[in-house]
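Omission of a single protein chain aside, the complex is shown with its protein chains in their original locations.
Right after this comes subunit A.
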Amino acid sequence: MNPQFIMDGLIAGALIGLGAIGVTLTYSILRFANFAHGEFLSWGAYLALAISGSIGFLSANLTKPIAPFSFGWSLPIAALLAVLLTGVLALALDAVLFGRLRSRGGAVIILVMASFGASLALRSLLEFLFTSKPAYYTKALQIAVRLGGGLRATPDQLLVLGVTLVVVIAIHLLLTRSEIGRSMRAVSENPALAGIAGIDVRRIIRFVWFIGAALACIAGIMTGLLVQIRPYLGHDLLLPLFAAAILGGIGSVPGAMIAGLIVGLSEAAAVQLVGAEWRAAVSFVILVLVLLLRPRGLFGRPA
């Protein structure tokens, strides 16, 4: 077995884990599976594409690759703006759709169905705006560097791993050390008591939408950077995202990240062992096994 599967699995797992953190946070606070979460990855990737393209149009210098990476300064600048805009998109979606359903006391199944509808609408709008033809942030070629132990990775791939590590640590610290993180955990456990204790629950819900979408945007941009940008980018990652969120235990940020890596490594191993056509089945098998054997996941609290 080629050890390179470990590097491939870690990179795929990092992207899945980052997206799964958003899923797990929104699930734990809002108490429903948001199937439109994948669209935040796609929208984040396309927003960054549109903004970096506009920046490149204004200043060609900013598109020159920053050695050793394949992209210029236009992409990190665009990424910052795209993160903000994807957060705003999530807030808008909550304001016009999910928030209204919540205030009417809508059942969970109604919210889930609404998220399916939102997902379809957002994806179709992307296809309408950008067509379904794949797009790229850069077409510069990169040479993989040897890392020892038979492993290779391109500088972009190593950057993705580094960014993921920093973001995961930042989110973990936010949740465990900050006032808003404490409030998020309190709302996740008992929203009614959180209100009685003085927490503005609606503010926390807005914050979680923003953070979840921002993380999805980062994952989407990095997926677009390493693979390609397509309207189905996020939709195709939805099953691995949910598998990772449930395997990690709903509400657990480290759990989502570790589970993301497990899903990514399992997919990469499956490609080598049973063939690439079985890759997509891995997440499904993991999801079913976790739900059957340990529904609270690796780090989730008992119901």
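By definition in this document, contacts are C-beta pairs under 8 Å (C-beta built on N, C-alpha and C of every residue); 3 or more make two chains touch, one makes a residue touch a chain; residues count from 1.
Quick note on the criterion: contacts and distances are computed from a predicted model.
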- In UniProt, the chain not displayed here, chosen among "Pyridoxal-phosphate dependent enzyme", "ABC transporter ATP-binding protein", "Response regulator" or "NADH-quinone oxidoreductase subunit F", goes by "ABC transporter ATP-binding protein"
- Message: Which candidate, A:11, A:153 or A:186, sits in contact with the chain we can't see?
- Response: A:186
- Query: Of the residues listed, A:201, A:227 or A:298, which one is in contact with the missing chain?
  - Reply: A:201
- Task: Touching the hidden chain in the full complex, which residues of subunit A are there? Just list them.
- Result: 179, 182-183, 185-186, 189-190, 192-201, 301
